[in-house]
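Data first, discussion second: the structure below is written as structure tokens.
Missing here is one protein chain; the remaining ones are kept as they sit in the complex.
Per-chain residue numbering starts at 1, and chain names A, B and C are given in the order in which the chains are listed.
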Amino acid sequence: MSSGENTVEGFYEPPIDAELAAEHGLSAEEYENLLAIMGRKPTYTELGVASALWSEHCSYKSSKVYLREFPSSGPRVLEGPGENAGVVDIGHGWAAVFKMESHNHPSYIEPYQGAATGVGGILRDVFTMGARPIANLNMLCFGEPSAPRMSYLVDGVVRGIGGYGNCVGVPTVGGQTFFHPSYNGNILVNAFCLGVARTERIFTARADGPGNPVLYVGSRTGRDGIHGATMASESFDEGSEAKRPTVQVGDPFTEKVLIEACLEAMRTDAIVAIQDMGAAGLTSSAFEMASRGDLGFRLDLEKVPLREKGLSPYEIMLSESQERMLIVAHKGREEALFNIFERWDLEVSTIGELTDTGRAVLCYDGQVAADIAVEPLTDAAPMYRRPVAEPADLAAQQSAPEVPVANDPGQALLDLLATAELGSKEWIWRQYDHTVRANTVQGPGGDAAVLTLKGTPAALAVTGDVHPVYCALDPRRGGAQAVAESVRNLACVGAEPVGLTDCLNFGNPEVPEVSWQLREAVLGIAEACRAFEVPVISGNVSLYNENEGQSIHPTPSVAVVGLIPDARHRTVAHFLSAGQRVLLLGEDQSEFGGSSYLRLLWDIEQGRPPMVDLAREARLAAVLRAAVRQGLVDTAHDISSGGLGVALAEACFGAGLGARLVVPGGGAQLFSETQGRALVATTGERVDAVLALAEAHGVAALEVGEVGGDRLVVDAPEGGFALDVSRLREAWAIGLPRALGL
Amino acid sequence: MRSGVIVFPGSNCEHDVYHVLKHVLGQSTRYLWHKDQEIQDCDLVVVPGGFSYGDYLRSGAVAAHSPILAAVRRHAEAGGLVLGICNGFQILQQANLLPGALIHNRDLRFLCVDAWLQVERADLPFTRGYHQGQVIRIPMAHGEGNFQASEEQLDRLEANGQVVFRYRIDNANGSARAIAGIVNERGNVLGLMPHPERAAESVLGNDDGLAFFAGLVESVAASATSGSPLEVA
Amino acid sequence: MSLSPSSDAAALEAVVTVYPRPGILDPQGKAISQALERLDFDGVTAVRAGKVFTIGLEERDPEAARQAVVRMCETLLANTVVEDYEVTIRAVVSGEGES
Partner (left out) sequence: MSLSPSSDAAALEAVVTVYPRPGILDPQGKAISQALERLDFDGVTAVRAGKVFTIGLEERDPEAARQAVVRMCETLLANTVVEDYEVTIRAVVSGEGES
């Protein structure tokens, strides 16, 4: 095939040169490398395909060196990173399948569709493994509520997540919502999905068997989301509006039907491999399947169902239209699959077949648009160890700030609760169906969500965390803290962590300080995972999150799935009845670096974040789990952002019950954010049993008072407060919608 | 009791109802496909929640014309029991098996909360498990559950005793007269927005909805032994 | 109403608008009124919010086309319990103008 001329009649293809390669995001060196691999100039389609495969998004070229640090094996791990989602064995013949992924940039451009298609994408990653999705989480970071467009973005993102998740019937059971100016121009939308599958029924995306047909199922292909960079190039007749790439629009109905049809198809034994078409669409799905199986393939692109006429081979290969799946079927058994998809009114067509040539041959009406060796292209994907540098002002940022005294701790508490950051997130999650599928024991609003595993006594728990300010002030500690808090949240509902997924949201990795943050955060997460023996089984990296040249705060979101052997042992995060006695587990060390108290009340973002003592966290988690599982506590709530003061208030809200307590410290110290702490409540003799349990594990425990009445009364040597629960609740309930004017 | 649970493309609560009927209550239960023309051997047909055919146009509008709905209509006309939950309620309304309309929630947002419902009459097969005036807690989750009808029609529903469930404490979606569930004049077709099937097992922390289905099973069993028709006199 | 005077053979399309009946709650119209007010657009006396469909038709006879589309409205496009609809048949305009 000679290059520099049109490969396919009827489609204009621009001349290939280094400049066009640069517009495709390939560096000069990468382009040279491509020429070397091919032994000739690439065709236009080949250039598009190669640049997509070598993009940061698909190749992880800037982060791969660090991701190796994660511990990813363990006795429960069935599939680690590398597949569409990770898989862990949870007993009773079941596996938990989960992953988290970002949809940051699309959500900033079009919040509803960006967030919606983010949910759609992560669902496909999970059901493509043969799992039925049973729960979603969403981890959101927004700018200041008063920033331009911000309430529009929040509203759109929340509606989009709800619009998609509610329609497909997967409950959205939790998440996190953070507000910080560093996201004013670049919000973060990370979507997590958890599915369950029978362990013997896990599907992978490993192509096998030359001659096996390649099937395309689902929505038609349009010009959705094709490479921004290439579109800017002059290769397109200007003024041709129709050729512009378009925003991806989600179609949750088609997704729902795809889920049902694919899960049914997976019971036929006609499927060899299956993979969703995510980023870089048909390109990445086809190449990944082939490269995992060391095979080649031929596609007849004119057979790809199109939404509009006239898409070129280049566009067909790079379209990111949603709700599409690629399947390798056993030759001769396609009929069974066709029947199922047609029964569900889904479009399905055979678009090619596997070959043993090791080459990807892309044809259009018999003309060859691309002919390229798979393995060299995927193997040669670049990998960079980019320069790292500690920020010059790190020491200054970390220097211990003076902590202003809280003359009126009650007022300080009211003010904190009324912020968007610490206020109730119910305005968000009441827009999400969190009870569909009838598994939800604990939905949003607790420390971790809990879902029954029907047909077994067990339940799954899931939670997500990250504290971007801690991560900015000390990314390693911040990374460890995210894991520690998740593990603590799981322990509060009696769950033992079985696997973790992450989504690493960072700025521009070509900035050495950003690459340093990335490395440090990964090391922090890895260290914590090793300490808790939690494998990292999947994840995602989102780089180049910038706001006018200013990188976002490092935001390594993590989500952890936990196992509860017996779902009947139930705790909630709030006080349940008058007469419950309240115990504090763990000890305050008066730590304020990055705290809500300093930031939200005094506008000070400074100091080292609270220490993360992994051994102490592990002991606390063990005590909590044992206490829950032995039925020793009815209430357990971890102490995190906003410290003891906020945790106590939150514990009052669930049932509108007050408490009368005497605590050490007091004053501003009520808002210290020392890690490794929780409060529990219980009755009668169980109080002593909890104290004994804590002592046996070497965890400090202190009885501080009793639940009752409708006031929260806190006595403390350095100043307490007494406030009506209803007043606290009012401030907390309307904080978020009021800040956003929604 | 033999039940059929309809599956439309886009249904998403069919498994939940099936689970309660089949596994929690041990009743013979099967799925009915939206393209089916007939319903055989069912005492109860459930039109479950979800987003049938995507519900992009208007909730229930497309499903109301599916082949199975003609069979549901015949089943209802023959005195068989029909239960529409959430999207199922919307579908029955669009198919003119129940009166009124369910429009966008008052604040135009999807709303997922626990609803407190007052049981207005306990003499129906659907409510035999409760007593009149009982207040139960049932999860709801919908964007278009705001019940509306003309004043005359509302008066007629009230006078006929067709209002079966009413929101108490908070009428969050803005329904006229806080109506959460209604029955047809004959008493054998019921639609309600909240989801009793999501609150039918103690492990979930709420089993207020179990009596709904258990009451149906009892009613059907009672009518089978007495040979009397199901609907109320 | 505004039947285009073009030849019988012109391709037709229908524009269907569907509005909540007067007297029926229109939460969307109300929300938009309020939002416009909040955005300091004065002088808005009322807002009604509805749906619109453009339906391309093979039928070349305007009257037959209208009848078919009215049937579509009655069976599917409008909820006649609470909504009114209006059908306009016109010759296909190629090229969409933005105001």
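Brief remarks follow.
Here is the rule we use: a residue touches a chain if its C-beta (ideal position, glycine included) is under 8 Å from a C-beta of that chain, and two chains touch if they have at least 3 such contacts.
Just so you know, these numbers come straight off a predicted model, no measurement behind them.
Which of A:46, A:89, A:224 or A:706 touches the hidden chain is settled by the complete complex: it is A:224.
Between the chain not shown and the residues B:62, B:149 or B:163, the one that touches is B:62. One chain is missing from the display, and on chain B it is touched by residues 53-54, 56-57, 61-62, 65-66. In the full complex, the hidden chain is touched by chain C at residues 1-2, 17, 19, 22, 29, 32, 35-36, 39, 41-59, 66, 68, 70-72, 75-77, 84-88, 96-99.
Hidden from this view is one chain, which touches chain A at 109-110, 112-113, 219, 222-224, 241-242, 244, 246-251, 253-254, 307-308, 321-322, 345.
FYI, only the chains that are shown with their structure count from here on.
Work out the mean CA point of chain A and of chain C, and you get 42 Å between them. Centre-to-centre, using mean CA coordinates, chain A is 36 Å away from chain B. For chain B, residues touching at least two other chains: there are none. Contact with two or more other chains is made by no residue of chain A.
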